[in-house]
Each structure stands twice: as structure tokens, then as C-alpha cells.
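Removed from the display is one protein chain of the complex; every other protein chain stays in position.
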Amino acid sequence: MNKNTKYKDILKTGKTLAALKSNITGYLLILPLLIGLIIFTIYPLLLSLYNSFYLDYDGFNNYSEFEFGFGNYIKAFSGYESKLFFKSVGITFSYAVIMVPLGLVLSFAVALFLNQKIRGMVVFRLIYYIPCLIPSIVNAIVFGYIFNSEDYGLMNTFFASIGIPAREFFYSASSEAVVTFAVMSLFGVGGAMLIWLAGLKSIPQSYYEAATLEGSGYFTQLFKITVPLCTPYIFYQLITSVIGTIQICDQVYVLTSEGGRDYSLLFYGVYIYREFQRNNFGYSAALAYMLFIVIAILSAILFRFNKYVYYEGDN
Amino acid sequence: MKVVKKLLVIAVMLVTLIMPVGFSACGGGGTNSKSEITIGVMNNSNEVRAINDFKSAYMKKYDGRSVNIVKITGTLDNWIIKQQNAGELPDIIQVYDYSCGYWTNKNLFYPISDLMARDGISEDDYFSSIMDIAKSGGDGKVYWAPRDYNKTVIAYNKDMFDIAGVEYPDDDWTWTDFVATCNALNAKAGEIKSAMNQTVFYAVDGNLNWEAVYYPAIKSYGGDIIDKENGTAMKNKDAFVKGVSKLLALADDGLAKPPSEDTVPFSNRQCAMQICVRPDIVSYVNNLKKSDGSVPIDFVSMPAYDDPDVDISYIGMGCTGYGITTNCSEEKLDLAWDFIKLIITEEGQELFSSTGSGFPVLTEMAFDDNATYRKYIPGANHDAFYKFPERDLPMNYLAGFKPEAHLDIRQVLTDSMLKGAYRAEDRTAFYNELEARLNNAIGK
Partner (left out) sequence: MHGKKLALKITSYCFLCLFSLFFLFPFVVMFLRSFFTATESLAIGSGLIPKVFYPKSYLDALDPDFLKYTGNTVIVIIANVVGKPLTAAMAAYAFVKVRFKGRKLIFYTAMCTIMLPAILTMIPVYKIFVDLGWNNTLLPLTVPAFFGGGFLNIFLTMQFIRSLPKDMDEAAIIDGANILQLMFRITFPLIMPVIVLVAVQSFFGAWNDFMGPLTYITDERLLTIPVGIYNKFFTAVSPLEAQPNVQMATGVIIMIPPIIIFCLFQKQLVDGVTFTGLKA
């Protein structure tokens, strides 16, 4: 009896000791992440929320000087500011709706081309991926010149030589500015392309061989084998692409920090940053929170598609 | 082996990157000693060069003192706000004339009237239009020290006039004369282009995007950008539109380069005339200087409108200057004042005008026939840079009006004028939209 209870006690204390040691080591290892989460994520999140309830809070004066309430949120929907708000929402939304699918499809197509056993594939891969490796400044430098709105830019000089009137590109007050920007961002398909390549490589060659033996053509194989097996990658790309596109800021900021002529390039991220630069901490916090809510909703919706995704090891 | 190779390459890269940094780091690093003042300047090579010239003169004159130059990032106004929030404003800061009123009202500057009186510097030594800007605090005190006096003039390429057989313009010329000259030059565009080996030619680059060019046009016709009494945009809108249209007509008729900020055709021998100010002429001289050392550039005053609607044909002028900030501590006040004094008295003005890009703000020096600034292009019509002082128009359309709206109003103007006006398909709609945006900026 004594021996047994002693043994159990030893085991128990041994277990609690081990658990304690485990806890301590775990927290030690997690400590940087934890501190980082609290200081750089959770605290700013709450502070931002708090700021957003003070009308036109300028970030550095006393809170008591500002009106408490939903003022900042109402401001976005009323008066002249609402014009900017709805314009930026419109631009961001229409851009995302068109460019996210387009980008996915185009990068997938490029990856398909690259997935062959061709010599020099490494070189091609490098060339296509370069635009994703360089700072957004370089884009502004070179595309700012190519698509310059005066007869100084490359495109307009070319147009002048063949007799077409100069186009305004980024300086346009209409949607032409966003279209030019979309063309510029098409150069960034290399990033997604790498992910597709990984996905394509993970499909065993035997599937294709079996399908060819059964007599199915290229496109049938594409849609019946490749695409379904790539669904995890499609899912991942879709989510990151949507979240990234909605937040576009620095690629536009280097071109025009104020949103372009007549606000034709005022993406939502640029709008928020513009307000921050004018020291409207309260208003920009409110705008950023609305963005957060939209992203959360979109993520929730997109995660529902998870059930369509085929995972290896599932049936 | 592969890993070692890779690490080696990276190590080499890092060393090559860090080495030049080591060399360049020798330059900076100022000690925050008691005898060091900090000066904030625009991030612009001309401004940096100018302040460095002043700095060397200052440090030579006052042994043992040092100056730390800080360059501004982003736009001046935002930078000042950021530094104010962080409590780190420099002791002296450079602001352009149009921001002077705004910042004076925000208590950024320390008044220097008493210091000027103490050291025997009189306000009457300077151009009165500039002193008005320096005294925008409403209490008659001088808050800001101007560095130069920049009146818009027209620089023209004598060679092109010779090729076209057009007479050189006269300081008293009218707008009709001006348009006629443009047309005459345009008629011979082909010859000029082949002589200059260029494919593009405009009679004039009007610098139309610049407020020193379009504000005088608006004001000459009786309009104004802001109606200060009523607190609305566009005083006398018809006059506003008339003035702007007069300028746009030049571009519409193909006489002037369309408004833009991206090209410099005058330096490239692509246009015959250029509306400019004194600091610009240095690069024109550098680019147009011929192999025999002669410079085919001369200057003429801005033409006067001969329209019966126009009372005075205003000529835009501006300047930049420095102010001692309220952040400057008591001990350093004298150090900072000595620097400012150096700039605005003869010593500094002499130094600045010898570079060619500075026109002295001391009237005595400006009117002197043998002044240094005249030696920059000997024989040229330097009088154009100060003639007709009664037509001076400083860019103070916002003076004394709602300081909190200044930044937004200026932003609207920078966005739209005149490039937006030129590009608008429906100009009437454009002006209405501009009015709405200005009213919105005012209303904040």
C-alpha cells in the first residue's frame, strides 16, 4: 500500500513538475511573440478603436478637447467627405473585383507555360519574378515615365509619332487612371506564379498519363485534374490576394500621394494614409476599422469555400 | 560547400555596401553642443547648396560655433507638424513666402523686430512687398527674414529670335505685343527647329502650373482666389475665369507649352521664351552656354495687359526665407539671430548673389549698377528683375484668412491649376468643380 501510493505521488509530482517546466519553457520561447502581439498588435488595435470615437482627434492633444461619439463614422457618410469616401470605396472595390480573378488566371496561365521541361526555365522564372522583388519605387520611376501624361513620356511620344493625341494615363480624372494602374500591376503576376508552380509540381505525373491513355485532351485534363488538385493553392491565393488588394497603398502612394487628379486613384489604403498625414488620427482610425470589418467579413465568406478544397489525404 | 560559397557572396556584398557608408559617415555626426544651432531646409540641392554657403561663411566668421543642417522629408507643412508633435523643431527653419503667414499665426516663429532694431537693421532697407509678407502676424512685428527677391521675368533665347528675325522685346511691352511675338516665332518654327536640331518647338514655356504666373492674371482682371470678406471661393468668378482663360489661350493656340511640371524645354532649346525667376537662370546658363563662352540669354519684364478691364497688370513675386522657431532656446537665440543677420545683411546677400541664383533683397544692392548679381550674365537686362515695383504681387491671397484652412486650400490649387483646367474637356464644369472644392476646403 505504502509503496503504491508513494509511486503514484512521485508520478504525480513528477508530472506537475514536468508540466511546470514545460509551461515555463513554452512561455520563454513564446515571450518575444507575446510581447510583440501585445505591444504592436492588440494595444494599437484597442487604441485605434478608442481614437475612432473622438471626432477629428489629432493624435497629440488631450482627448477632452474632442467630441466623443460616432462623429468620425458619420463624417464618412455625410457632407463633402462622403464624396471622397464613396469614390475610394468604389475604386478599391471595382479594382479588386476585376484584378483579383484576372491576376489569378493570368498567373496560372503563365505557370502552366512554365511547367514544361524546357531548358532555360530557370531564366524565365527569374525574369517573370523580378518585378515582385523590387521596391515599388522602381515601378513609379519607370512607369511614371512610360505612362507620363505629357508628350514627354514614352507612350505619348510614341503616340505623337504615329499621330494619336496624347493620353493622360495616371493623370486622368476618369477611370483611365485606374486602368493604367491595373496594367502596371499586371507586372506583379510573378509572385502568384511561383505558388502555382509549386502546386503544379505537386501533382503526380501518373494522373496525366492515365488520363492521356483514356484519351482525354489537354483542356479536359486541365479542368478535371489540374484545377481541382490545385484548389488548396487557389484558396490560399484567393484569400491573400483579396486581402492584399483591398489594402493597396504604397504602390499608389509612390505615384500620387494625394490620390491623383480629381481623386481618380484614391484607393482606400491611400485615403486612410492621407488622413493620417493630415493628423486626422480619429478619422483615419474610423476608416481603418471599417476596412477591418470588411476584411473580416470577406475572410469569413471565403473560408466557407474551404469545403470545396481538396486536401491530400482526404477522400 | 554550396552553403559556404553562398555565405561568402553575401559577406562580400555586405562589405561592399558598408564600405562606402563608412566613408560617407565621416561627414555627418554633429555634437549637440551649446554652440550648435540646427537649421531645417528644403530637400532641394539648390537650397542645400545655398545654406551650406551661408554655413561656411557663418562658421568662418564666428569661430567655435557649428551648424547642423537638417533636410525636410515629405512636405514642409506636414513635417513641421510632425516635429512639433515630437518636440523636435530645429532652431531655424526655412519656409516659403506663401506659408509664412500660416506658420506665423501658428506661433512657429520668434519675432525679430527688436533684434533688428538692436543691431541697426532697418525695415526700409528692404523691398516693401517682401516686408509685408514678413510681418503677417498682424502686430507689425517682423517674424521671418527673407533671403531673396524673386520677381517673375521672361527669359528669352536671343539666337532663336535672330533666326526668326523677330525684334527683341522691350520692358514696356504689352500682352498684344507678346502674343504677336509668339506668333512670329511660331511662324519660323521650322527653321528654328532645324537650327537647334530639335523636333519640338514652342514659342514660350509659360510655367502655367505655377501660382506666381496664374494668380497675377486672376488679380489683374479684378478677381481673387478667395473672397475674404464673404469667406467663399473665387471672388468675382468671371474675372477669375477671364484671367485664367487668357493664359490657357496661349496653350490652346499652341503658342505655349501645355501646363506641366515634367519638362524643361528652354534648357533643351525647345522653346524661345520662358517665364521664370532668378534661381532658374543658373541652369539655363549652364545648358545654353555656347562653345565660345557667350550666353544667348536676355531678360524682359512680364508684359502688361492692354485690356480695358485691367487696372494694374500684376507681376508675381515670391521669395523664400528663414525664421527662428519658438523652439529655439534662450541661450541659442543670439547664435540663431547672428545666422539670420548674416543672411539678410550685405555680407550674406553679396555671397548669395555671386552664385547667380540670388537676387538681393536689400534695395540698395539691387539698384546698384555695379552690383555683383549683374556680373552673372554681363550686359543682360538685369533691371527686369526689379522694374515696376508698383506691379508687385506677393502670393498672399490667404493672408489673414482662416489659418486652419490654408493647407487644404493650397492642396486644391496644386491639384487642379492649371494642368487640370487645360485638360478639362468642359472648362465651365471644371471651374464649378474647382469652386466647390475650394469652398469645401474653406468650410473645414
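Order of writing sets the chain letters: A and B. Residues in each chain are counted from 1.
By our rule, a contact is a pair of C-beta atoms (placed from the backbone, for glycine too) under 8 Å apart; a residue touches a chain by one contact, two chains touch by 3 or more.
Since this is a predicted model, take the numbers as computed values, not measurements.
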| item | value |
| --- | --- |
| Contact partner of the left-out chain, one of A:160, A:182 or A:238 | A:160 |
| Chain not shown: contacting residue from A:17, A:39, A:97 or A:227 | A:39 |
| Sole contact to the chain not displayed, among A:55, A:140 or A:265 | A:140 |
| Residue ranges of chain A at the interface with the undisplayed chain | 19, 21-23, 25-27, 29-30, 32-37, 39-45, 47-48, 51, 59-60, 110, 113-114, 116, 118, 122, 124-131, 133-143, 145-146, 150-152, 154, 157, 160, 187, 190, 194-195, 197-199, 201-202, 232-233, 235-236, 243, 246-247, 249-250, 253-254, 269, 272-273, 276, 281, 284-285, 288-289, 291-292, 295-296, 299, 311-313 |
| Interface residues of chain B (partner: the chain not displayed) | 6, 9-10, 13-14, 17-18, 20-21, 23-25, 27-28, 42-46, 70-75, 79, 82-83, 85-86, 88, 197-200, 257, 261-265, 267-268, 270, 280, 283, 287 |
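Criterion: only the chains that are shown with their structure count from here on.
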| item | value |
| --- | --- |
| Sites on chain A touched by chain B in the complex | 59-60, 80, 148-152, 168, 171, 173, 258, 261-262, 277-279 |
| Chain A partner contacts - residues on chain B that touch it in the complex | 74, 78, 81, 85, 200, 258, 260, 262-263, 407, 411, 415-416, 419-420, 423-424, 433, 436, 440, 443 |
